[in-house]
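Dumping the structure here so I can ask a few things about it.
A protein chain is absent from this complex, but the other protein chains hold their places.
Labels A and B are assigned to the chains in the order they are written; within every chain, residues are numbered from 1.
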Amino acid sequence: MFVPLAAFVVVTFSFGLINLTPGDPAVLIGGDFASEERLTQIRTELGLDRPIHERYGSYIADLVIHQDLGTSFFTKLPVWDEIAQRLPDTVELIVMGLAVALAYGSLLGVASAYSRFRWLDRLSRLSVTVTQSTPDFLLGIVLIYVVFYLLGWAPAPLGRLGMLEQAPSQVTGFLLVDTVIAGDWRLFCSALHHSMLPVLTLGLFYSSHFAKTMRAVLVRSLESDQVEFARACGLPEWRVIGYAFRDVRTPVITYVGVLFAALFGGAAIVETIFAWGGLGQWAIEVILKLDIPAIQGFILVVGLLTLIVYFLLDIIVLMLDPRVKYE
Amino acid sequence: MMGSTPLLSVADLKVEFVTKLGTVKAVNGISFGVSEGEIVGVVGETGCGKSATARATIGLLRRPGRVTHGTIEFDGVEVLSLPPRDLRRIRGSGLGFVPQNPFGSLNGTLRIERQFRNVLRAHGAASRAEIRSLSIKTLEDVGISDPERILRGYAHELSGGMAQRVAIALALSLDPKLLIADEPTTGLDLTIQRQILDLLHQLVTVRGRSMVLVSHDLGVVAQYCSRVLVMYAGVIVESGPVRDVLKTPAHPYTRALLAAVPRRGKPLQGLRGSVPDPINYPIGCPFYDRCEIRADPRCATEAPPLRQIGPDHWVASFYDPDMV
Partner (left out) sequence: MSNQLQIQKILKTIRWNKGLACALTLLGLIVVSSTLLPLPHDPMQPNPYQTLRPPDGEFWFGTDRVGFDVFSRTIRSARVDLPVSVVGTLVSLVVGVTIGLVVSVKGRWSERIMRCLDMFQAFPLLVLAIVVVALTGNNLRNVVVAIALVNIPRFIRLVRSEALALREAGFIEAATSIGASRVRVMVRHLLPNMTGVVVAQASLAAAHAIIVVAGLSFLGIGITPPQASWGTMIRSGSQNIATGHWWVAVFPGLAVFVVVTSFNMVADGIYRLLAGDDQ
């Protein structure tokens, strides 16, 4: 239906973005002083010498038939492998980060809605303002300074594990899961410890939106006719609050989905600071190096992943809210 | 006055709303009672305080409203000083509330049967079978012919009239002694309004329960209530049995309201002026500005107290129709 069409558009768009933007990639890669010979070599390797429709055709063919995303220009490894290796790390970061953002944001939002203009409300709104106006990389840096340097509670931001630690054998590709499967408790703890700051950075940064949404919806919800009638029928207060919360589900879940998709690439800066080794970090590297096939593959994969996430989101929202009808 | 102690007795109730523009005195010291088996209508224009009165009784005043004075005694218990847990126990089982807007009041994401279950469970019902049969019976009582189907569905699948019936069913499921209905038919089609009011009337009288029916429509009150309280600017200006008040209205406001009812052959008669500013009430009778009669020099400077002019017929006015 809609999804295959969108997928097709994503593929075409990622192809178009790279291949149709003005500027000669060969020059950008080779540099200003590259010889003509070198430029031609680059062009051939990138396939830039072939006419565009031919490139497009073979790209689609490779993609659909062989699931081949091309080869990285600089590492000569298949792009698919590069992505597949790093994707699980990013997913772990996103899941943990969003969990923290949701938890902290909800706490703030609920406290704010309940106390309304008293000091608790002011405090949570202060937190929201601070986290909203600080770029995520700055937050990460400040956290490194305070928690690592000053307090020593977190390890150095050098990656997911300590310098001398070995990753467990790959079963799922998710580090935390693999350490549990391998039964290596110490490694698991170390991985968790190393994820403390990056997760906290993402969590704090994205908590503001959840806090604001929660507050806005809850305040309205607590004043609603529904809550009033529930109270009038003598329902216990906790159930009444449960009723109020039902309004909150859809916006929160929607935003979780949107953020999830956005963070595939959006977590890049945080990943870079903490040497997380995830997809975004790699993406920035290849973009800066102008590794054309890799960039193309990245945009394509992220675009498709986003589509999948949105699709799942639609289904979940549909299931949760009986009032939403699928048109 | 009925001999037995009234089921509900409100004494000198004052309700305020603190807003950015000032403190709105919504209810300015009213006292009344509701006995068993009575249907009392509270009628008045928008903003006269009738809603606030009804809601204060069940403890559902909207922010930023607060009760600042007075007592509300229901079934021997002083409602305003009840701890929340006891108040919640009375709600539903002693005091029932029929909401104005059924779609806004029914939970949109839970099935109807779940909502019944929540209410009944909250008041002690235990077994599923018990809950189910009670839900079905209550739905039948409100005139729903296929309760099983309704129970399985959601609120948004119902029509306006059906939704209000379900809300009434929920309110009545625990057989409360006193029903509070705050404009229960706003937003419904005229024919449906009739049906709902008939239904409420029938349910209350058959079971021998009481009801406080708040409405801006004098005709509704005339038809369904046994006693009426006319409110204006936060005070009761006239009260008494419906027949007496409508046949021989004593307060100029009541007279004007009756005269304003459209009648064939007569030109439309309205009231001049508008309601006084609820933040700054003028001294003297609150109706003074709009009053055509102004019988007494005291009207401008003194707020007339309630005085009795008939068996159970009280009026707050210096005007005496018999003296004319």
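Throughout what follows, contacts are C-beta pairs under 8 Å (C-beta built on N, C-alpha and C of every residue); 3 or more make two chains touch, one makes a residue touch a chain.
These numbers were taken from a predicted model, which means no experiment stands behind them.
Which chains here touch the chain that is missing from view?
Displayed chains contacted by the hidden chain, ordered by label: A.
Touching the hidden chain in the complete assembly: which of A:Gln132, A:Ser190, A:Ser224 or A:Thr250 does that?
A:Gln132
List every residue of chain A that touches the chain not included in the displayed model.
6, 9-10, 13, 17-18, 21-23, 25, 28, 129-130, 132-138, 141-142, 144-145, 148-149, 156-157, 261-266, 268-269, 272-273, 280, 283-284, 287-288, 290, 295, 298-299, 302-303, 306-307, 310
To be clear about the criterion, only the chains that are shown with their structure count from here on.
From the mean C-alpha coordinate of chain A to that of chain B, what's the distance rounded to whole Å?
Between these chains, centre-to-centre, one finds 54 Å.
Taking the complex as given, what residues does chain A use to touch chain B?
Touch residues, chain A against chain B: 223-226, 228-237, 239, 243, 246, 320-323.
Please output the residues of chain B touching chain A within their complex, sorted ascending.
So the residues of chain B in touch with chain A come to 58, 60, 62-63, 84, 88-93, 96-97, 99-101, 104-110, 118-119, 122-123, 154, 156, 167, 170-171, 174.
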